[in-house]
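Missing here is one protein chain; the remaining ones are kept as they sit in the complex.
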Amino acid sequence: MQDKLHEECGVFGIYDNGDDLDVVTSTYLALYALQHRGQESCGIAVNDDGVIRGYKDLGLVTDVFKPQVLESLGTGKMAVGHCLYGTAESNRRENAQPMTIRHVKGQMAIASNGSILNALELREKLELQGAIFHSTSAAELLAHMITRERLTAHSIEEAICQAMDKLYGVYSMIVMSPKKLIGVRDPLGLRPLSIGQCGNSYVLASETTALDSMGAHFVRDVRPGEIVIIDENGLRSIDKHCGKKSHLCVFEFVYFARPDSVIEGTSVHMARQKMGAFLAQEHPVEADLVMGVPDSGNDAALGYANESGIPYGIGLIKNKYIGRTFILNTQRQRENAVRIKLNAIAEVVRGKRIVLVDDSIVRGTTSARIVRLLREAGVKEVHMRISSPPFRYPCYFGTDIDSPERLIANKMTVEEIGQKIGVDSLGFLSLENIVKVAEKSDCAFCTGCFSGEYPLCVDDAGRVSKFDLKFSEQID
Amino acid sequence: MQDKLHEECGVFGIYDNGDDLDVVTSTYLALYALQHRGQESCGIAVNDDGVIRGYKDLGLVTDVFKPQVLESLGTGKMAVGHCLYGTAESNRRENAQPMTIRHVKGQMAIASNGSILNALELREKLELQGAIFHSTSAAELLAHMITRERLTAHSIEEAICQAMDKLYGVYSMIVMSPKKLIGVRDPLGLRPLSIGQCGNSYVLASETTALDSMGAHFVRDVRPGEIVIIDENGLRSIDKHCGKKSHLCVFEFVYFARPDSVIEGTSVHMARQKMGAFLAQEHPVEADLVMGVPDSGNDAALGYANESGIPYGIGLIKNKYIGRTFILNTQRQRENAVRIKLNAIAEVVRGKRIVLVDDSIVRGTTSARIVRLLREAGVKEVHMRISSPPFRYPCYFGTDIDSPERLIANKMTVEEIGQKIGVDSLGFLSLENIVKVAEKSDCAFCTGCFSGEYPLCVDDAGRVSKFDLKFSEQID
Amino acid sequence: MQDKLHEECGVFGIYDNGDDLDVVTSTYLALYALQHRGQESCGIAVNDDGVIRGYKDLGLVTDVFKPQVLESLGTGKMAVGHCLYGTAESNRRENAQPMTIRHVKGQMAIASNGSILNALELREKLELQGAIFHSTSAAELLAHMITRERLTAHSIEEAICQAMDKLYGVYSMIVMSPKKLIGVRDPLGLRPLSIGQCGNSYVLASETTALDSMGAHFVRDVRPGEIVIIDENGLRSIDKHCGKKSHLCVFEFVYFARPDSVIEGTSVHMARQKMGAFLAQEHPVEADLVMGVPDSGNDAALGYANESGIPYGIGLIKNKYIGRTFILNTQRQRENAVRIKLNAIAEVVRGKRIVLVDDSIVRGTTSARIVRLLREAGVKEVHMRISSPPFRYPCYFGTDIDSPERLIANKMTVEEIGQKIGVDSLGFLSLENIVKVAEKSDCAFCTGCFSGEYPLCVDDAGRVSKFDLKFSEQID
Partner (left out) sequence: MQDKLHEECGVFGIYDNGDDLDVVTSTYLALYALQHRGQESCGIAVNDDGVIRGYKDLGLVTDVFKPQVLESLGTGKMAVGHCLYGTAESNRRENAQPMTIRHVKGQMAIASNGSILNALELREKLELQGAIFHSTSAAELLAHMITRERLTAHSIEEAICQAMDKLYGVYSMIVMSPKKLIGVRDPLGLRPLSIGQCGNSYVLASETTALDSMGAHFVRDVRPGEIVIIDENGLRSIDKHCGKKSHLCVFEFVYFARPDSVIEGTSVHMARQKMGAFLAQEHPVEADLVMGVPDSGNDAALGYANESGIPYGIGLIKNKYIGRTFILNTQRQRENAVRIKLNAIAEVVRGKRIVLVDDSIVRGTTSARIVRLLREAGVKEVHMRISSPPFRYPCYFGTDIDSPERLIANKMTVEEIGQKIGVDSLGFLSLENIVKVAEKSDCAFCTGCFSGEYPLCVDDAGRVSKFDLKFSEQID
């Protein structure tokens, strides 16, 4: 029913360095704060003096981690957490993370997101050496890669560093060894990963909102390609894979991240407001009210309103009890599906010319339903403004749109889309402007889904064409 | 943890008059839309040709009504639904509604909210005649009262009408007999109840948002004291208890109702915007930004911003995954409790003079935490504005604040409260203005919680002092 | 799938008189020991200084009463427990017992079994006075009856005594008032109820095995018509309804009761052995081995073996993991249904002439399947012996065979039954002998299901024909 691009996963790690932090509860709270990055399964692994205990299951954080489950995890000095978005076929218990495995040097827990483009090749290579796989999770592949390197490497971080030589793709990863907590961001830094501090202790999280949830303060982002090692001596890093400019997924700013997070130095909320302001400049219109499709359109709507001088309004209300199971038996109810989650305030919109701001259009079905809802509530004109460019190309880097089939913008012009969803006018933010939303940041962006130009070599199936392609050979 | 006044319950009923409406799914969707009125337990009773089947349990609507449970309810022509807020001691399965009972004329299901002030007396009277009670629910008392009257009355509606002669209190009630669906609002109309239509079929709901959820259009509110009878002949009413002006609970506008609902002809959202506007007039201040405590403070914040000309902003983000179980082991985490649900956007508030709008202050603990959150995010000044008068007196009419103990405004002056919660200034909406927020409505308001003047006679324990007090003798 | 007569319910009550007995755990253990009397739902109500808390649900005792549920019941001085067998339509949560209600004199919990023959009339009478019913349970009717009498009676026991004047039927009942625990057996004593003691404390239980489970010793049976009152002063009784000889349900000895129970002074196991011995005298046969259909046929088989001199053997094994859900998709599997629960030991039966002893034949389908199982295992001859007379007439006294439809013996002669189930010979115990199995007991038996002669007046629908029939007018 949901007509959105989905992020795959949030990661979190904590190393308590004498601050008595209750790492299990902290991880639980952090995952709750990162829940928007993955609602299908979740897990926590805790390191109790080298022994790693874990629990994971399908479901939301608050459903999986009931009090007695949290209690059964005991305590420890380190913990890793993960929440996962997965497609229907991958939503099986064995794909839940963190992966907790045992190898020759002891136990290891690993949580990751993103997409390894040469996964099939790597997997085949490993299988040809006798490796077995219990899941289809990239985290399991990473566990294999690191373990192999660990045999010859002097340390877990060196093993990770060596494994990265062979990985081609997009990933943020947290590895917990018996004595260390290690965070890694891929050489292009496509997915975010931030470092927080709480006393002498460090935490790693996909988004800064997770740091806030446990009262840690933000230190900095992990740099593209950086390996951050946290242990009793504090934090240090390996820079061998650093050097490339960050190519952050621009959709983190558009939709994925929580507005209260800060990525690459830029507030997500402020970036969205700026998108709205650019939209107002690019696609001005005479109207009575600007409003967002809640919740993700509200920030940009405010930016549009401020820039255009048209009043900001609240005209759509979202049901705040997010339920996952709805039975829609009759055709009528299926058509009314959007009503379950959204309702218009007729008194606000009746007779008005409305600028309706949303973050993106994927299939367009939900947009059409919202417009109909507003029409039924008596709106006079609907001018839809989208705070990102038309979504025309698949994303191969860890989201669920890996083919152009379901993308309305791949098949229709902006005008045709506008007609299809029934608006009086439709405007998308330009590619030119969207990359300007984070001026303070020194990062570039991956805009592959808008432009078809990807920062990594990729074929139509989302894989690298040559076997065991190296980063060094490919980028720039 | 929650520092809010709680509504007790939402009710819903549907009579399918040949429109093939799928009454069970409609009731399910309606309860989902009314979930904010009660999260402790819920239930649905369906009438299949005179045989009433029901299911109810503790939990949220989407938790209790899993697909197989919904299926087990089968189909029918009528259904009644209920969601309940209850105090810790009353949250037992047997208190869940609708109450489904059998009496001499067949089965009856009853769902109600509010508070019967002479309940103890009525109960004692019934018990002295041999009645037994399975629960402490008012709905069971109502079932007894109506059943007794039914013995001599010619119809169920007449029985209800006679029972109302003996009831002294505040209630909205839906009764489903083998052949009729009946809605009742108490003679003062303190709790809302609206009528919707869908083809030839009628629905009754605590709020109009439930009508929207199933695609029914709003017809009108049930009038104070009115008994609305819906059967195969359509809708008719008994006016015997009508005549008094509505004394709607003003807190429905302040906080209880969903902003997309319309009560007594006034949009809840618009009323809240107006509260904000009045606040701006009453308590102006020089500031850089107006923002609401989400979600309930947003509407009034927008009104304040528009009236004052100070820009509206989004500076606090609420976690949208409402979980019910949090384990807060350490003192630090208890102090950070508010962070789990709310987070400040530092980039928005840093160095700013903020007008922070919230709907009410009950104990003040949450307000203090939010202010601290903002201070930590670097706010310069916090000017708190509350879109209702100081909450000084208990409410005896179906909410959970039945004693003044926990009310900060009962013990402190406005200035003291401001100091306690740490703001630079604090302003409450005046009693004079709050009753003007629904100008289109021809209704009066119960403002007992602000003024201590209640529209019904009540002693300190929330009961009527004289045995079997009649409405006619008491009001005006 | 089960081809057995089912008992409706087991009851238990405990009054701790200073022996520090942990009444909740004792009740839990007792219900576990009585589980065979009812597997559909169960419940425990505990009396903590006049306040009665209860929990009940559908399911087995060990499923319903998980540790945290038991803990939530707290402690007290008294407790009542119940396990219920019910038909598909009556298996709803609201019919689970004990019923805990509140009336003018405080709370009361009631647990009962059996059948009130004039229930409909009593219920109608009550309804005509305004009573409402939440369930179809006889216990709720009893609660109403007792409560009405309580209004004029001087004590709860007097109220029960007066209520018994109006009850016509078969019942064992335990009532817990704020200060007393009261046990009642109907004037004919059709259902068993025993008294146990543990220090100064008393317990009441449907069967003595429940006394054993908690280490109480057996005192005596409650006499037919006796009201036993247990309070801080010990145990006393009201004899007003006593006087008639017990007419115990003979099926308690045949199948219902556990073999380790003692009823009316006779060991159930010994009675069953005697049935087997009588069978051997009535229906001798030349054979190599005697074996029972486990578990219920084993005792009689042993008796037959001892009497006949033919060796006793174990030739059928029962799966001891009683599961309730089996999916039998294919016809083949449905035919093999009996294999899931039973398996033959080919090495024991191959080439042998077997005397196969079972307690009763209801529909005959299971018997036929067992015989086929034995034939497939290579048995030479099967001589079936049933330790009760042909089951020809319905039982109206609290079991689930209330119509002759499903009774094979109602439609066929013994010879025809034998052919139908495929045995070489078939013999039933005579009515003459079955009533001799408890010689030590001074009780008569209800043998209505075998003879069609019932100790109470009853029409074909299992009700009394005259309104409000009195025991005194009817029996003898």
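Chains: A, B and C, in written order; residue numbering restarts at 1 for each.
Keep this in mind: contacts are C-beta pairs under 8 Å (C-beta built on N, C-alpha and C of every residue); 3 or more make two chains touch, one makes a residue touch a chain.
Small disclaimer: the values here were computed from a predicted structure and weren't measured.
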Neighbouring displayed chains - absent chain, whole complex: A, C
Where C:V46, C:L60, C:C249 or C:I408 are the choices, the one touching the absent chain is C:L60
Among C:T136, C:N343 or C:T365, exactly one should touch the missing chain; which is it? C:N343
Logged for chain C, residues touching the omitted partner chain are 20, 22, 25, 28-29, 32-33, 35-36, 39, 60-62, 66-67, 70, 209, 212-215, 258-260, 262, 267, 269-270, 295, 298-299, 302, 306, 311-314, 317, 319-330, 332-333, 336, 339-340, 343-348
In the complete complex, the non-displayed chain touches which residues of chain A? 93, 99-104, 124, 127-134, 143-144, 147-148, 150-151
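The definition used in the following text is that only the chains that are shown with their structure count from here on.
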Take the average of all CA coordinates in chain A, do the same for chain B, and state the distance between these two points in whole angstrom. 37
Roughly how far is chain B from chain C, going centre to centre by Cα mean, in whole Å? 49
